[in-house]
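Missing here: one protein chain of the complex. Every other protein chain is in place.
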Amino acid sequence: MTTPERRFVISLGCPDRTGIVARIASFIAEWGGWIVEAGYHTDPDTGWFFTRQEVRADSLPFEVDELRTRFASVARELGDRTEWRVRDTGERRRVVVLVSREGHCLHDLLGRVASGELDVDLRAVIGNHPNLGPITEAHGVPFHHVPFPKDPAGKAEAFGRVRELVDQHDPNVVVLARFMQVLPPELCEAWAGRALNIHHSFLPSFAGARPYHQAYERGVKLIGATCHYVTAELDAGPIVEQDVIRIDHADTVPDMVRKGRDIEKLVLARGLRSHLEDRVLVHGKRTVVF
Amino acid sequence: MTTPERRFVISLGCPDRTGIVARIASFIAEWGGWIVEAGYHTDPDTGWFFTRQEVRADSLPFEVDELRTRFASVARELGDRTEWRVRDTGERRRVVVLVSREGHCLHDLLGRVASGELDVDLRAVIGNHPNLGPITEAHGVPFHHVPFPKDPAGKAEAFGRVRELVDQHDPNVVVLARFMQVLPPELCEAWAGRALNIHHSFLPSFAGARPYHQAYERGVKLIGATCHYVTAELDAGPIVEQDVIRIDHADTVPDMVRKGRDIEKLVLARGLRSHLEDRVLVHGKRTVVF
Amino acid sequence: MTTPERRFVISLGCPDRTGIVARIASFIAEWGGWIVEAGYHTDPDTGWFFTRQEVRADSLPFEVDELRTRFASVARELGDRTEWRVRDTGERRRVVVLVSREGHCLHDLLGRVASGELDVDLRAVIGNHPNLGPITEAHGVPFHHVPFPKDPAGKAEAFGRVRELVDQHDPNVVVLARFMQVLPPELCEAWAGRALNIHHSFLPSFAGARPYHQAYERGVKLIGATCHYVTAELDAGPIVEQDVIRIDHADTVPDMVRKGRDIEKLVLARGLRSHLEDRVLVHGKRTVVF
Partner (left out) sequence: MTTPERRFVISLGCPDRTGIVARIASFIAEWGGWIVEAGYHTDPDTGWFFTRQEVRADSLPFEVDELRTRFASVARELGDRTEWRVRDTGERRRVVVLVSREGHCLHDLLGRVASGELDVDLRAVIGNHPNLGPITEAHGVPFHHVPFPKDPAGKAEAFGRVRELVDQHDPNVVVLARFMQVLPPELCEAWAGRALNIHHSFLPSFAGARPYHQAYERGVKLIGATCHYVTAELDAGPIVEQDVIRIDHADTVPDMVRKGRDIEKLVLARGLRSHLEDRVLVHGKRTVVF
């Protein structure tokens, strides 16, 4: 893998009005910034404007902190509801993965990291079963086994332990790679906007447990997967990515489970990539994915 | 279009046991029948066996009525819950289409008939708006305008008129090509297994009214369409065909309506074709589509 | 269909350098222009910059001619290789369609025009067979039958007649909707950048004649269609849109022809829409489709 040139990524959302593009582009041009990629979107319903810009780091005469300081005043001009961030792609992103017993999504992520495709700092994998420990460690990634008892008190304690293990890495994203445990509200809040789940159905169909069984009962002709941010309402967070695969009457539930895994892996990998590249801007229940 | 050779299509469902394939195949072989296409399926959950066979008409020494008589005794051997039918592809199928104001599905069907792809006897189109009359008639198909008042009595009367117009053709299928009116229970029953609807969502998501608006609100990344048999429970009948198309944050509801039309047309055309070729065997809420 | 608000569409390509986005955005902002949609792209290989912007017509204090005059000086600043155009969506686009005997693409286009989805001025359909005349005329569109003899002189004369019929409408696009005749070089040149062909394969596979037969021989598992601009080199012009559909061993050539039609119709309709909305910028053999 060749290392891509370092870039600064500016993302911004604010109420729409004329002149925003000009204001931001002029700011960048003023300092000689070379825009490598630019996305713009206005939501006509909410009147909200979104943009994401990638600027070559070596085209600007200052570093990311100075860029943040200077861009802050541009953002202020765009109104006090403006939300923005500036990121340096030279800072590797910290990722923690939560898993249960099923390993396909974890295997997929480990393979992407090992082949250099997913260039992240994979800090830890936490599992409520021990079975995925050895392969995780063979990839040089620490694995923590946190058993989840069935009783509420024991489960709460386990979640406390998970939170501790996660938060010590201050991760840019917590990936629920088929974790199979419903996050308690306080964790949904603590990790708001950075807990990414893969659900094994084309939401909003078949939320909750055993979606492939539900799909089989209903006799659908396609099954899917959904990557979304975790919120307190189960399987109802903002959707980042979805895809489907065709099945037919000959597919049993185990066939659907097997075929579905391929879509789960792909959808999670794509959603995670979009998140890591700051391509996802959340507004209410919807996302803009540049 | 070359006319395909005439075939007899045998479809059968019965409780599974060993020897069914041998029994049916031996019957066909005994009379020198040339099997052109054969499908078999066993549902492990319900223990139900399904088959569909196409036999060249000219390979058998008798006509379809005689085949039915002879096959009836084979079917009896397979148990008294056996359901079967034998059809002669030489008999053109009668189709009636119900429409409302939106014409894209009707235009698509008329085009397929005109180009010879859909070789059916399109007996009539019935619309609760008059706007699609001229183009229907330009294709040489009778059009009936039946206005639907809002009041229950008027609506019931309109449905009575529709039923009369439909039933006089004894159609093999009644196509609800974006008809937008909920069939009353007595019509669902009268046309059970031959009223085919196209719903503009990937069911079971977004049943009922305004599915594209629902999809927009939820922020899904794919929209779809579902072709299903009409039953008394709204948008819950057995699914024959489904497909989806990718959208993104830039798509407004009108964009979704426009893109969705292409999927609606395709899904309806494919589902209708499967129905007309006797490829669909319904069992409970699920379908086998050979 | 609600009429969408009138917009001015600015498309531009020029050698990349810093400040282009700022220059264009500032020009628009200076006059209070409200950007509804904006696309930017830089080709790293050729160092070429592309943009397309939609501005609400009612947000600018002048009409399209004045916009063109004023924008010309902006474009000049960006170098003398700059190519640009400004279009008013209020001017309906003129379309002429060339067909042969097969009607599926024409039926599809007529249906889209009739349902209001494709809001164009369909000036004429020209066919080298007469069979599609009646349905064209039923849609209120003039049809011209120009027979194509096999001999070169007769064919050249026929092409002369076609050119005459086309050019009198000065169309924004000439659609070869399965026209099946290879355009002579002088027509490729005369209609450069506005003759849109649909080829029934996923190019560059199976260029030339009988692509479905070629696909069958090779045993591919997907068949496709390609919408491209016509150039003097057969089936080698810049590609606007492509798509594929899955087939399997059970599909004969006639099955592939039938299934392929659905993809041809979709790919042509999408490619045509992109062209009509000024979304396609050609650069060498490649296209940018915003």
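Order of writing sets the labels: A, B and C. Residues in every chain begin at 1.
Everything below uses one rule, namely that a residue touches a chain if its C-beta (ideal position, glycine included) is under 8 Å from a C-beta of that chain, and two chains touch if they have at least 3 such contacts.
In this text, all values refer to a predicted model and were calculated from it rather than measured experimentally.
K.L.:
Out of all the chains shown, which come into contact with the hidden one?
P.N.:
Missing chain, whole complex, touching shown chains: A, B, C.
K.L.:
Please identify which residue in C:G19, C:P238 or C:G260 touches the non-displayed chain.
P.N.:
C:P238
K.L.:
Which one touches the absent chain: A:G19, A:G33, A:G103 or A:G237?
P.N.:
The single option touching the absent chain is A:G103.
K.L.:
Provide the residue numbers of subunit B that touch the chain removed from this figure.
P.N.:
Residues of subunit B in touch with the missing chain: 18-19, 21-23, 25-26, 28-30, 32-38, 40, 42, 59, 246.
K.L.:
Extract the touching residues of subunit C with respect to the undisplayed chain.
P.N.:
Interface with the chain not displayed, on the subunit C side: 41, 43-45, 202-206, 217-222, 224, 238-239, 241-244, 248-250, 252, 285-289.
K.L.:
Considering the whole complex, not just the chains shown, which residues of subunit A touch the missing one?
P.N.:
2, 37, 102-104, 107-108, 110-112, 114-115, 117, 134-135, 138-139, 250, 254, 258, 261-262, 266, 269
Everything below uses one rule, namely that only the chains that are shown with their structure count from here on.
K.L.:
Are the interface residues of subunit B and subunit C largely the same numbers on each copy, more than half shared, or largely different?
P.N.:
On the two sides of the subunit C and subunit B interface, the residue numbers are mostly the same, over half being shared.
K.L.:
Could you tell me which chain lies farthest from subunit A when each chain's centre is the average position of its Cα atoms?
P.N.:
Farthest by centroid: B.
K.L.:
When the centre of a chain is set as the mean of its C-alpha atoms, what distance in Å lies between subunit B and subunit C?
P.N.:
Centre separation, subunit B to subunit C: 35 Å.
K.L.:
Two or more other chains in contact with one residue: find those residues in subunit C.
P.N.:
Expected reply: 37.
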